[in-house]
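Note that this complex is displayed minus one protein chain, with the remaining chains in position.
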Amino acid sequence: MIEYFVQSASSYAGDIDNLFLLITLIIGFWFILTFGILVYLIIRFRRKDGVKAKYIAGEKHSETKWTHYPHYAVIAMDVVIIAVNILVWVNIKQTLPPRDNLVRVIGQQWSWSFIHAGPDGELDTKDDVSTTNDLHLKLGETYHFELQSRDVLHNFAVPAFRLRQDAVPGRTISGWFKPTKTGTFDLQCAEMCGYGHGIMGAAVTVHSAESYDTTMAQIQNGTYESHYQKRMGTKTDLPSNTSQVDDEVSFAVLLASIF
Amino acid sequence: MSMHGPIATHRSATGVPTGRLAVWWLLASEIFIFGGLVTCFVLFKLNGTPGFEDASLTSVAAGAINTFVLLTSSLSIVLAHAAIEKGDRVKSFRYIWYTIGGGVIFLGIKTYEYTGKIIHGHVITENLFWSFYYTMTGLHALHVIGGMVIMALISFDIRKGHNYQRVELIGIYWHFVDLVWIFLFPLLYIANF
Amino acid sequence: MSQAAAAVQSDTHAEHHEELSFLHKYILPVDHKIIAMQYIFTGMIMAIIGGYFAYAFRMQLAFPGELVPLYGLVGPGEYNMLVTNHGTIMIFWVAMPVLIAGFGNYLIPLMIGCDDMVFPRLNRLSYQIFLVSALVLIASFFVRGGGFGGAWTAYPPLSSVAEYSLTDWGASLWVLAVALEFVSFLLGGINFITTTMNARAPGMKMMDIPIAVWFIVIAVILFMASVGPLIAGAVMLFMDQRLGTSFFLPSGGGDPLLWQHLFWFFGHPEVYVVLLPTMGIVADIITVFSRKKLFGYRTVLYTAFATGGLSFVVWAHHQFIAGIDPRMANVFVVTTVLISIPLAEMMFSYIATLYGGSIELKTPMLWALSFLAAFLIGGVTGIYLGASAVDVYFHDSYFVIAHFHYTFFPITIIGMFAALTFWFPKMFGRMMNETLGKIHFWGTFIPFNCIFLPLFFLGLAGQHRRIYNYNHFPDLATQELQNIRIFATVSLVVMLIFQLVFIYNFFVSMFKGEKAPNNPWNANTLEWSVPSPPPHGNFKTLPTVYRGAYEYSVPGRELDYWPQNEPSEEN
Partner (left out) sequence: MSDAYAHPNYVKIWYWLLGLLALSVVGPMLEIPTLTIITAFGIAIVKSYLVAAYFMHLKFEKKLIWFLLILSICLLGVFFFGTAPDLMMTDGDQWIDCIADKSCVEQRL
């Protein structure tokens, strides 16, 4: 269901989407059931002259079973959700699989800096490649990230990767992801970080191996053209003002856009 | 005792008089305020945050004397309560003022301590230990001052012969202030491990 | 107690004191009903401010960069200030004063059958502190640098360092206002609890207390038990801002996460603090309008206890990805998902109450039922966010916004309208206009869904919160998503316009409405046994209670209601 709105471009995006779907099925069932009963009862027991309401205290077992049995079913489904959720969570946040590559992500008011580990796969060595607002990744490699913040809280969020992690000043937070689709995706700061929070974006580009190497070479010899700038350049005049928004947006179109 | 205020005030479905029940609830919420601060302090201390070794710079003697002063003032306010229950207004009035005197001595020693620390450069921003030191003792001192003011008001009230039960209420509050100090004393003065 | 107050109140209750001057009756009242009105009206004025803020920033989102009619240009800093203070106002200055302080003050003494709160002057003081806190908050919008813009959660270091937030005094006044507000509700809360514990009418056993009173008291207890650490935290934050300490600054050895824990240790119980009063009010309304005994009074009560207890061990689900220990997250997932159990049981009991009833869809009943329906959506979508792995995707996205507006809007706005329309005859002695009431209901409820249902889909599309203009994020700047934003904004404007109907109805009915009898809805609880509006001192003779609050349609009785204070006939 999430893929319909956002591409899934990392190895664990599917897990999260499936968990989302599972929960949707479970709570959808409960929601429709409960809502249906609510509406049914309201219609069925509307006031009629001469019909007196029943006197039910809801204290006897024969009465309480109507709320208790569904309630046990809720518990059972809760257990399912918890179990599946913990499996997914342990996989994506709690354990770090062996890494192929490393990147340091630094948030500051209001831009992102990325330090790519370079060919040796270690940070703080001579072959590190630093960029601003442009993260370059190689397809299919398991990345570890070291997340830091220079000032306030930021949040390193890439919706296409289903990745979100707060950057907390004073500590380095590690995590991992594995891009599975080439292309350029939005990187957001998803934690309130002050005046410029609304512009604190960056571009994540997932390359095939050759294209990655060319880009890295370009960055190092100075001929690189920022992907983020390019992306922003083409988008600056999208529905930024009302004149661009179709004046005749019909109600049907609006509804259609929702579903 | 004369009946004023709404009838509601004089009901007691729990068996605990309303005033006392309210004071206990107030203290329960105070436990959370001081408890929150103490919890944060302990968390930082156990974490080995730099600066907490400065606990050795606080004067154990001053802290101990202050503990003594507060314990003694607690005794005098509870004696004031015992006296007023026997109807001895004069004695109770005197004991309340002993307690206020204890509060004054406490604040005096506190001021002396603060001055000494600030002269030696241990201001509130020096490190986290001193931030906690001034915040916790400062908040405590505010409670002491508040208690003293209320006590003075009550003392004149009972000399005129009404609201005797309030001696017990302010007493319970004062003991709580004492209790907080009993915990602040080892935290800030003794436990410099 | 001062001589004046003593003189006024020491005489017997049969004689009332109509000679109170305007000043003492309305400006410095000790009467719980007048204080309740003060809270409710202050809350409603703040709701208008909060709604106006919502209008301004929604307009900016729908038409970025355009002048907002009646507001002006919304820049990034202003946008932050608007969302921050919208959240703060709606929770602390609307939900809390109206639902807890307002209706708590009004209902507790009337429903438990006593003449006033146990500490009337403490009650007045807590309102005055509350008023000061509201004024301090409003003042914070006008200081240099503007109002605080660091989100209502005020995470440091953004909130604690002026160089980061760029709102030096705005942030400090915000913290001050919130702290004052907490103190006010602490004092008020002590009053509520002791009143209910000690001042119940003779014969009123624990299980005869109306659910509304029970739930307000449980909410207040939750508030008192959770707010202490945050008051300590607010002191620390204020010192960080003004004295330069570093409780929350890593450079000085502090920790920003500490504030998050302090805040959410309060912040999560706070959700139930505002939820429970509405739940209680709704219980009273649905029993009256379906002429049914509440299904499983004890069960409902115990589920509230369970919810309250559990609410203290779930707070870190707001911080799953905030850099906390991932292993702790598992513990909090379990507790968070478990909290659905008592709430589901409570919901089932409410719905079961309708079974076999004789449902009359008067305006208060419509509000109460719509609360159940809307809160159901809010409740079930909470499961997504309680599951940590899904929260990785949804944290700080519009899904969260949609979820908590589906809880807070029903709680605050729908709950407020339900209670106001239900007790309006008692408060002002006149009936509200039913037709206008229903127009207002549908004009609020339908646009409400149109505002917030689309936001779930924006959240699914990965749209994050608190962004003044999505054009900076190419994936989010598509025309389809923009259409959704415009749709939500237009719905909001429609909803706001329909509130004029309510304001008109409210004030016209207050002065020109049909005179209300003592018990217009044929309800059981004690407040309906006194004249509308109740006189100072409430009861001519203080009542004695003979039975529970929900004895509707008792077999063998001619009337389908049985007031709590009516002696049984067989004696």
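A few comments on the model shown:
All chains are identified by letter, namely A, B and C, in their written order; residue positions are counted from 1 within each chain.
The rule is short, and it goes like this: a contact is a pair of C-beta atoms (placed from the backbone, for glycine too) under 8 Å apart; a residue touches a chain by one contact, two chains touch by 3 or more.
As the structure is a prediction and not an experimental result, all values here were calculated from the model.
Residue in contact with the omitted chain (choice from B:A28, B:L57, B:V104 or B:I118): B:A28. The missing chain, though absent from the display, is touched by one residue of C:R124, C:H261, C:K362 or C:K426; that residue is C:H261.
Remark: the omitted chain is touched by one listed residue; of C:P64, C:P120 or C:G253 this is C:G253.
Between the chain not shown and the residues C:W315, C:Y350 or C:Y384, the one that touches is C:W315.
Where subunit C meets the missing chain, the touching residues are 161, 163-164, 225, 229, 250-251, 253, 255, 257-258, 261, 265, 312-313, 315-316, 323-325, 327-328.
Although one chain is not displayed, subunit B still touches it through residues 1, 14-17, 24-25, 27-28, 31-32, 35-36, 39, 42-44, 46-47, 49, 60, 64, 67-68, 71-72, 74-75, 78-79, 82, 85, 164-165, 168, 171-172, 175-176, 178-179, 182-183, 185-186, 190-191, 193.
Basically, only the chains that are shown with their structure count from here on.
If you draw each protein chain as a dot and join the dots that touch, you get a simple line with two loose ends. Farthest chain from subunit A (centres taken as the mean of C-alpha atoms): B. Note: centroid distance subunit B to subunit C, computed from Cα atoms, is 34 Å. One inter-chain figure worth recording: subunit A and subunit B are separated by 50 Å, centre to centre, where each centre is the mean of the chain's CA atoms.
Subunit B contributes residues 2-9, 11-14, 16, 18, 21-22, 25-26, 28-37, 39-40, 43-44, 49-51, 124-125, 127-128, 131, 135, 139, 163 to its touches with subunit C in the complex.
Residue ranges on subunit C touching subunit A, taken from their complex, read 63-66, 76-77, 79-80, 149-151, 153, 155-158, 161, 164-166, 250-251, 255-257, 290-299, 321-323, 326-327, 329-330, 333-334, 337-338, 340-341, 344-345, 347-349, 351-361, 369, 372-373, 376-377, 380-381, 383-384, 387-390, 392-393, 395-397, 453-454, 457, 460-462, 464-469, 471-480, 482-484, 486-487, 552-555, 560.
Here subunit A touches subunit C in the complex through residues 1-2, 4-6, 15-16, 19-20, 23, 26-27, 30-31, 34-35, 37-38, 41-42, 45-48, 51-59, 63-64, 66-68, 70-71, 74-75, 78, 81-82, 85-86, 88-90, 92-94, 109, 151-153, 155, 157, 159-160, 162-171, 173, 185-186, 188-199, 201, 231-232, 234-236, 238-242, 245-246, 249, 253-254, 257-258, going by the rule given at the top.
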